[in-house]
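Sharing a structure with you now.
Every protein chain but one is kept in place in this view of the complex.
Labels A and B are assigned to the chains in the order they are written; within every chain, residues are numbered from 1.
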Amino acid sequence: MSMATTDRPAPGAAPFVPQAYRVDEVTRVLADTVTLTLAPLEGPRPDFRPGQFNMLWAFGVGEVAISISDGEAAGSFVHTVRAVGAVSRALAELEVGARLGLRGPFGRGWPLAEARGSDVVVIAGGLGLAPLRPAIQALLANRQDYGRLVILVGARSPEALLYRDDLAAWAQRPDVEVQVTVDHAGADWPGRVGVVPGLVEPAAFDADDCVALVCGPEVMMRFTVAALRRAGVPAERIQVSMERNMKCAIGWCGHCQFGPDFVCKDGPVMRYDTIADRFAIPEV
Amino acid sequence: MEPEAMPRPAALIDRQGLQALIDALADEGYRVLGPMRRDDAIVYDDLAGIDELPAGWTERQEAGRYRLERRDDAALFGYAVGPHSWKRFLHPPVETLWTAHRDEHGLTFRAPEPAEERFAFLGVRACELHAIAIQDRVFLDGPYVDAGYAARRREAFIVAVNCGEAGGTCFCVSMQTGPRAEAGFDLALTELLDAERHDFLVEVGSAAGAALLERLPHRPAGEADREAAATVVARTASRMGRRLETDGLKALLQDNPEHPRWDDVAERCLTCGNCTMACPTCFCTTVEDHSDLSGTSAERVRQWDSCFTLDFSYLHAGSVRQTPRGRYRQWMTHKLASWIDQFGTSGCVGCGRCITWCPVGIDITEEAAAIRATAPDWRDD
Partner (left out) sequence: MAYLERILGEHPFFAGLAAEHGRLVAGCARNRRFAAGEYLFREGEAADEFYLIRHGQVALETRVPGRAPLVFATLGEGEIVGASWLLPPYRWMFDARAVTLTRAIGLDAACLRGKCEADHHLGYDMMKRFLPIVVKRLHDTRLQVLDVYGDD
């Protein structure tokens, strides 16, 4: 794993100027979602921490913040991009060999070091599994440093599940509990149907000594945090990954403010107790 | 304000001395910028001589109102602040961040060469010195440094002016940011004007300021001159047009996101963003991408943005802050409360521009007072 151990990368001299990257691989993972493998045209790929993000720039279209979704791709950045806006659509249409701009990595990642010795509950909803996959990979690479490892994953439907091969491989391991649920399914789906927060109560982990890493749509995270709190997990042991509009990724443009925090630099991974006062207030 | 242990070196110059100051700055290669009357307002622009200063003019400012009026004297700085602030030079409204070029070999990005321009600001008010110091924290104190801002800021020569006139929407006394310039300048002037004299007390704030003063015809300032200058500032301090109670203000706003006053102000707010453009500390920006028709060149431009736009908080499905209520609350809570969490200082310097230039006259001091008057108890901090 080529991941830096410091919380943040060294400040760049020109943090606004992207580096040129080349698309080495495109994998369609869902109908509207692709995974891009991006290699720098020059120099090494910067180190990153699981949970950090890059700003990807599509030529002449614009820039968007996308989390890094694979910690095991040596020399490249892997991003899973869903085509939802002009920029992400342009990115999702890139072909192998195409060039794009990339700045990063930015932001606060998952505090995996703090979780050492404790159980870890990873909870992902929808595309929220993307920024959690490098965390899961890092946890598995250092499996002996942690207690029980529980991975709870939700999606809209079986067809919308991300990284099915990884989920299957993790589920094979005797030292990992993987539970997957979908909002609705056809009768041929052998797995669970229901919402992610419902997976929390039956999962086997020590609520008094665990760290929960949560990423998904904000509503899903609110319900999930509520389920974790009901299960007895302290607020300061819950980490959520927030999403806001971002233009600069370095705390200057102001767009990503969430109360006093800039999601780009104080997040995107934020300790729940530090945002609990505004997590459920609309329009903050 | 803390009384100073040692008075700063001070001197007196007259109007010719002020012209000499402008000339000396230009001679040293500065682009000298200062106040002048244009389009019925006092704005900041390139200044060649003292004749361009708004001699004998003042302004009447109220919520949503700004009118220039004749003074009954020939004061050069007998007004408060207009719609401009110095941020338009240090943190320009439009700035190219980089250009990109692609061909069969690859893709290259190039940041523009930093401009060689050195600014000299003449007539910077105490509140504006604080505003500059606040933007310094945004662009210079983070993990990253805005190189362009840093260069402009490092090179800038600042001539402050202590206010001899309080504007109708001024409340720097409440914010402890004026009306006297305490720090952050090279030279600070106080206009001393009566039937017998028209002089400027010059205080030195830096080595560069001291060196420049040596180039000007000046004479030593006496105790009486200092007292006259102190009187000017004290009189201005006693005539503030507005007042803002800052005690507990941060907690008051952060603890009352559902206060009904937010609905009330949202009924009036047009979400036009004027307050954010006029504000000397508002720093938010957006970016625009341009490309040529052949698809080989592109550029990225940064420009001032406002938290009052819907786009500001847009997130694939829609905007986080859909309502004027949410957007006004964001602006005011940021300015007066969360700014303190972020940068260790309030984002407000009490200049009153947001009040004056609001087309419907929304008054931040009045909104804060209304919330305070009817809020349930809030925590102490």
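The rule we apply is simple: a residue touches a chain if its C-beta (ideal position, glycine included) is under 8 Å from a C-beta of that chain, and two chains touch if they have at least 3 such contacts.
Here the structure is a predicted model, which is why all the values come from computation and not from measurement.
Undergrad: Which of these, A:P40, A:G147 or A:G198, touches the one chain of the complex that we don't see?
TA: A:G198
Undergrad: Which listed residue, A:G71, A:G216, A:G251 or A:P268, touches the chain dropped from view?
TA: A:G216
Undergrad: For the chain not shown, which residue from A:E25, A:E72, A:D166 or A:D183 touches it across the whole complex?
TA: A:D183
Undergrad: For the full complex, which residue in A:A155, A:V225, A:M270 or A:V284 touches the chain that was left out?
TA: Checking each option in A:A155, A:V225, A:M270 or A:V284, the one touching the absent chain turns out to be A:A155.
Undergrad: Please output the residues of subunit A touching the missing chain, sorted low to high.
TA: Within subunit A, the residues touching the omitted chain are 30-32, 82, 84, 125-127, 154-156, 160, 181, 183-195, 197-198, 202, 216-217, 219-220, 223.
The definition used in the following text is that only the chains that are shown with their structure count from here on.
Undergrad: Based only on mean CA positions, could you tell me how far subunit A sits from subunit B in angstrom?
TA: So the centre of subunit A lies 40 Å away from the centre of subunit B.
Undergrad: State the interface residues of subunit B toward subunit A in the complex, per the touch definition above.
TA: Within the complex, subunit B contacts subunit A at residues 97-98, 100, 102, 106-111, 138-139, 142-147, 254, 257-258, 283-287, 289-291, 295, 298, 300, 302, 305, 307, 312-317, 320-323, 325-327, 329-330, 334, 337-338, 341-342.
Undergrad: Quick check: in the complex, which residue numbers of subunit A touch subunit B?
TA: Residues 8, 11-20, 41, 57, 59-63, 84-85, 88, 99-101, 243-245, 247-248, 250-255, 257, 259-260, 262, 265, 277-278, 281-284 of subunit A touch subunit B in their complex.
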